[in-house]
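Report on one structure; see the data block that follows.
With one protein chain held back, the other chains of the complex are shown just where they sit.
Our next item is chain A:
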Amino acid sequence: MTAVVRGRAPHPGPWQTARVTGIRRETPTAKSFTLTLSEPRAFWPGQHMIVRLTAPDGYRAQRSYSIASAPSGAAELDLTVELLPDGEVSRFLHDAVEVGDVLDVRGPIGGHFAWDLRPALGVAGGSGIVPLMSMLRHARALGEPDLFRLVVSVRGPEDLYYAAEVRGPETSIAFTRAVPDGYARPPGRLTADDLAAALDPDRELYVCGSTAFCDAATRLAEAAGVPTGRIRVERFGVTG
């Protein structure tokens, strides 16, 4: 049995450089970047990193991106970046960054949403899957996939991140607009039934997505009897 991790999630170190060693397209608006850190740092699933861009005149822009990969002890980690309308940093990462480039990064950041290996259910809306994918990958890598179950709500098949990898007995997908051929669940918003199948009394809940999604998912969970204190929420706001 895997022990619950004791103590607190790792704190961020100083700024460091990271080399981009891989780029993968996840959806038409999302790419994953594999970064090789010059100073490897431990992290917990659910934490995020800051990426900072610096222009020749000293202008800087920085944004936070969730870690999508599982902790491995290696110097590499993956960040998945959604291309946002008018997103200065996400646009640059999508359009200009190539394998071999060097970026300033700092992290890991965030303790509240970090997963300590207690049995949990992740509820993801769209791009909110990213930190929860780190948890899913970690549970699978530990050989205990039932430690982390995942319910994903997404518009249609082409919007599903990690599509080749995410499906499994511990995950379910609620398509809201369009479903793949032969998919049993009709398209529609996340319902109490979607959650009920994955809930059991002792699970911690990790909810991530837009504010509207998080509030809707939280209301469903609370109506199903999950105590408010067991629900952790990470909202992806209009933060560029």
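Couple of notes before you dig in:
Convention: a residue touches a chain if its C-beta (ideal position, glycine included) is under 8 Å from a C-beta of that chain, and two chains touch if they have at least 3 such contacts; residues count from 1.
Here is the rule we use: contacts and distances are computed from a predicted model.
The unshown chain of the complex is recorded in UniProt as "Oxidoreductase molybdopterin binding protein", chosen from "Oxidoreductase molybdopterin binding protein", "Thiosulfate oxidation carrier protein SoxY", "Electron transfer flavoprotein alpha subunit apoprotein" or "Phosphate transport system permease protein PstA". For the chain missing from the display, the contacting residue among A:L103, A:A120, A:L136 or A:L195 is A:L103, taking the whole complex into account. Checked against the full complex, the one of A:P12, A:P40 or A:P145 touching the unshown chain is A:P12.
Contact with the chain not shown here comes from a single listed residue; of A:P56, A:G73 or A:G225, that residue is A:P56. Even with one chain removed from view, chain A keeps its contact list with that chain: residues 8-9, 11-12, 14-15, 17, 52-56, 59-64, 88, 92, 96-97, 101-104, 106, 109-113, 211, 214-215, 218-219, 222, 228-229, 231-235, 237-240.
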